[in-house]
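Excluded from the complex is one protein chain; the other protein chains are retained at their positions.
Each chain carries a letter (A, B, C and D) given by its place in the written order, and its residues are counted from 1.
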Amino acid sequence: MSDRIIEFDKVVAGYSPSLTILNETTLDARRGEITLLIGPNGAGKSTVLKTLFGILVPRSGEVRFEGRVINGRSQRDLLADGIAFVPQGRNLFGTLSVRHNLELGGVTLPRRDLPARIEEVLDRFPRIRERIDNQASTLSGGEQKQLEVGRALLLHPRVLLIDEPSIGLSPKLVADVMAMLRGLADAGTTVLMVEQNVRTALKYSDRALVLEMGRLALDRPSSDLLADPDLNRLFLGGHAAAASGAAA
Amino acid sequence: MGDLVQLLVSGTATGAIYALAALGFTLLWQAAGVINFAQGEFVMLPAFAMLAGLAFGLPVWLAFLIACVLAAIVLGAGFKQVVVDPLIRHGVIPLVIATLGLAIAVKSTVRAGFSAEAHPLPSPFPTGQLSIAGINVSYADIGTLALAGAIVIGLQAFLNRTVTGRAMQAVAQNTESARVLGIDVRRMVLYVFLINAVLAVVAALLIAPTYLAKFDMGDSIGLKAFFAAIIGGFNQTRGALLGGVLIGVLENLVGFYISPAYKEGVALVLFLGVILLRPEGLLGKAEERKV
Amino acid sequence: MNRITTLFAALGLALAAAPALAQAPIKIAGLVELSGTGATSGTNFDNGVKLAVKEINAAGGILGRRVEYTSGDTQSNPGVAKALAQKAIDDGAYVVMGPVFSGSILVSMEETRRAEVPNFTGGEAAAITQKGNPYIFRTSFTQSSAMPKVARYIKNGIKAKTVDIMWVNNDFGKGGRDMIMKSLEAEGIKVGVDISTDPGQVDFSAAVLRAKQSNGDALFVYTNEEESARALRELRKQGYAKPIVGETVLTSQKVIELAGEAANGAVAHVGLTADAPLPTVRAFDEKFQREYRSKSDHNGLKGYSGMYVVKAITERIGKVDGKAFAAAMKGAKISAKDHPGVLMDVTFDQNGDLDRESFLTKAVNGKQVVVETLPPLGAK
Amino acid sequence: MTATPSLLDVKDIRKAYGAIRAVDGVSFSVRPGEIVGVIGPNGSGKTTLFNSILGQIRPTSGSVEFSGEDITGMSPLELARRGIGRTFQTLQVFGGLSVRDNLIAAAQEFSGTMPGRLFAKPDAGLGQRADEMIELFRLKHVAHLPAGSLSYGQQKLIDIAMAFMAAPRLVLLDEPCAGVNPGLVDQLRELLVQLNRTQGGSFVVIEHNMGFIMRLCPHVICMVEGKVLAEGKPAAVQSNPAVLEAYLGN
Partner (left out) sequence: MSAPARRAAMLVAIVAALAIGAAFLKRSDVYLLTLTMVYLMATFGLNLTVGYAGQMSLGQAAFFGIGAYVAAIALKAGVPFLAVMPIAAVACFVIGLALGFPALRVQHHYLAFATLGFNVLVYLILRNEEQVTGGTYGISAIPRPTILGVSFEGHLAYFHFTLASLVALGALLWWLLRSPWGRAFAALRDNPIRAESLGVNITAYTLLAFAIGAACAGVGGVYYASLVEFIEPGPFHFSTSLMMLLAVIIGGSGRFYGPVVGTIIIILLPELLRGSSHEALKFMQKWYLVFFGLAVVALMVWLPGGIVSLADRFRRRSTS
């Protein structure tokens, strides 16, 4: 059995016919690892996640999950397959209570499983339990992110896609979120993460994929890249290829 | 004092009917981004459906139920499928124009195919009135208020207390986030169209006995529903209620205390004031939807 | 390229749509309100004319020639009425029937006058026959002849000292309101509250409440059919207990049908009614109901009797000639005995106004009942 | 510090949304003819700073001076009249007008009076200038097509060309490279350098494409969390440890 739980094979995708973001992108993510997607703005990191989660349909190429092509499948199907997605920014329903927000994360589950799953999530996030009957809009930034992740975990996903979880969080909270993701991966969940906070993310992840102009420019173990003195140049000037001629 | 109470009661009853039409209107806008200029015709058609039912000798309640089913199919699912779905990606204005066209088509069909005349529909409530301390309130007003109130409370309960209802709110607040969680957005939107259709049937049942079923009865109801929705706040279901009742009551007060000649004008002035000073409506929040 | 073709296609259609001039039949054109606010009145008027034409043709036509009647919908819009009047004239109409709404007739009668085509109208506004137009003729009373009768009834029948007035703010309602004010004043009756309502108004609660609060002894209601029904329903709803009086519309069949029980007890003066206790009217009523499966209101009788006036006068002058027809109408007397189709003995004056008996009617158990027959104005 | 008077002086601009300080005391100046780059991670307040300078939003405090005149809080229209041009982060062309008309529209309001323009020639005397820009931006083959029907890259070029049509004294460019393919990025940079040389205006450029900005701008400002973290020559900013930390985390 292949370790590659997710594969992109020459995927072309974009937001309009005249605006192509992924340009024959080929990459993969391995089972039980945290795979980090990094690169400059507009390189296509978030687009990879959106394409994987069926929000964008590839114009050509194949997206595979456990070897099966999943191009353009519906979110409901993907969730049933065990893929969950926490998008960038605020994704809570502000006027609903914390409990009801959590509950909506489980709309695809059988009703009777729901209470136990919610308990499970609340055990993991005691802060959320304290605020369970508050309106979601009253939560702090960190609590909101916890709730969003918790909502995704409700489904026991095999693959968790998460887009820039650190935005708006203090360094301490960022570390907390990363540690939590690490724990998930160690327990067997595959994590595919987009993150700007590169150093921190590299510390917690297994493998880093650097995207540039919609293509995979670099694929290295995170620890390796973290130690690379050229990391600075990679982000503040020139091209990734220049940073490491040995890449790929 | 008695006058005032009576004006308030009958104004509230009338306003409650406007509110029903306005409620569906705002739901459609929130969940699907649809401005339905044919909303008035959506009230008129069920009135004629019930009339047809009665002509076949059905009792009122059965005619009402059949009208609900028909409305759900034609004005709910059909409207969504045939008009809204192909047009929604073009933006708000083409859909506004299309619903304008639809309103004309529906109205003219009833006129050409059925009748241009007004028809009475029996009231579901007994005639007569209740007199307490010199204040006369008709059973029709009480019934209207009670039924409209029950519908509104029931709808609120459905939206707030059931998973489906909350999922619908989720779709209205943030469609993308809802989709990511696996909420069946298409189905939730369809539910909104069905609810709108059924609300229209209830409005028809309440309004047709006094206002008479006529092919162009939708003009005035539709207009009042728009005004109510905007005055109250386009993106707030509570806003539609407030707007509807406010118009009903104000019309009565102005018609009585100032001049009936400018009765229509006062709701309008209120509406223009709201549009200019607080476009998000009295209860609304500034629109977050990007156009 | 496309632009031109469209334009010429439209022009071509204009020419094609005009039927060729036919020699044999006598053309009568109807300008009627089949839609818009006047739809009920116009449809009844149209049906009345149609029924008469059908009978006349069945009996051999006028002067042995078949009558061909075509009606067009004015949509209750004067601009359209004017266009239709021109069309009728272009098509060679001998006589034009309608419109019923005063606003429309005031416009369209300019066209028929210019073309010297006799024009029968259902309009009741006084102004119509005050313009010195020799080609305009009424099919019913004017407001100025009917309202004094109403005022007299209010004074003698109800013995009211103060009357409240509820009227619809269109040319019809406004005309009636101005006239009843004058007539009431002449009878020494005071006017309490003066309540204006909108055409197409649906909510009468404030209007009715105002009437209830007034200390008037009776309420005079002068609105169109649907609005009358809504007003009656609201009056009943709020428990209004004083006499409700109207002119023609209030007790019409349509209003009684729409208002249901709420109409009971309302009294109105009617120039023509399908329930008049006269054999000619009974016969008409029966035929009308058989033909259209509904009861005619006064407008149906207007159209029907008007068409028979055309027949009577044409046969009197012995030729199909508009000018001669108009001349013969001055001071014409037509008796129902010789011409049962005119329903009642009728006389026309120099202005085109008519005079005949009229009725006091009351809505009783969902029916219009004649309680009194009033003599013609000229007979007193 | 310098002898040349500056063209644009941004003094201690602050913009707060509730408790969040999007821009928290930013000052910098731009000299005539200078090209200044503004970099910074997402959410560091670059666009808010731009919008505060450009009158789209009103800063909570601070001031902006242009040629010695206080222009704080002026409307975009007033700023445009004073010779300040801009481009937007997202594509902003007049989709229904032809490319040539887009360019003419971009400059026609800067000469004469409104009633005067009603009686002016249809091209407002700008036809030749527009054709020059079309030539420069290599848009000749599409000059008469509606701008909305062109590819993203072409529209981006029109968008930028429009900002320069009226030869403004200062142009603020918000992410000119966003969504532009690599081949075009170099072309774009060359165009901007050429325009700077021939027209002599000053530019302020927000951009994430580091290669582009480092090569284009002799002076770079790095913003983080609403503040200026570092400022100076590209190489110096690039190797500033604080900047590195902001970009890569610690």
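Observations on the structure shown:
One rule holds for everything that comes next: a residue touches a chain if its C-beta (ideal position, glycine included) is under 8 Å from a C-beta of that chain, and two chains touch if they have at least 3 such contacts.
This one's a predicted model, so the numbers in the text were calculated from it and none came from an experiment.
Although one chain is omitted from the display, it touches the following shown chains in the full assembly: B, C, D. Although one chain is not drawn, the whole complex shows that of B:L7, B:A21, B:L102 or B:M168 it is B:L102 that touches it. One of B:P59, B:P126, B:G154 or B:G265 touches the chain omitted from the figure, and that residue is B:G265.
The chain not shown here is touched by just one of D:P5, D:G73 or D:G96, and that residue is D:G96. Here the missing chain is touched by one residue of B:A112, B:L130 or B:A150, and it is B:A112. Against the chain not displayed here, chain D makes contact via residues 54, 75-77, 79-81, 85-86, 88, 92-97, 101, 104-110, 114, 117-120, 122, 124, 148, 162, 165-166.
Taking the complete complex into account, residues 35, 83, 86-87, 90, 92-98, 100-109, 111-112, 219, 226-227, 230, 261-262, 264-265, 268-269, 271-272, 275-276, 279, 291 of chain B touch the chain not shown. Looking at chain C, the residues touching the absent chain are 1-4, 6-8, 10-11, 13-15, 17-19, 70, 72-73, 76-80, 82-84, 86-90, 103, 106-107, 110, 127, 169-171, 173-175.
As a working rule, only the chains that are shown with their structure count from here on.
Chain centres were defined as the mean of their Cα atoms; on that basis the chain farthest from chain D turns out to be C. At the centre of the protein atoms shown, by the Cα-centroid criterion, sits B. Just count the C-beta contacts per chain pair and the biggest one is B-C. Chain contacts here run in a simple line, from one end chain through to the other with no loop closing. Chain pairs that touch one another: A-B, A-D, B-C. Touching chain A in their complex are the following residues of chain D: 41-43, 150-153, 155, 177-179, 181-182, 208-211, 214, 234, 237-239, 243-245, 247-250.
Taken in their complex, chain C has these residues touching chain B: 34-35, 39-40, 43, 169, 195-198, 200, 202-203, 205-207, 209-210, 213, 225-226, 229-230, 233-234, 236-239, 254, 257-261. Those residues of chain A that touch chain D in the complex are listed here as 16, 18-19, 40-42, 164, 167-168, 171, 174, 196-201, 213, 231-233, 235-239.
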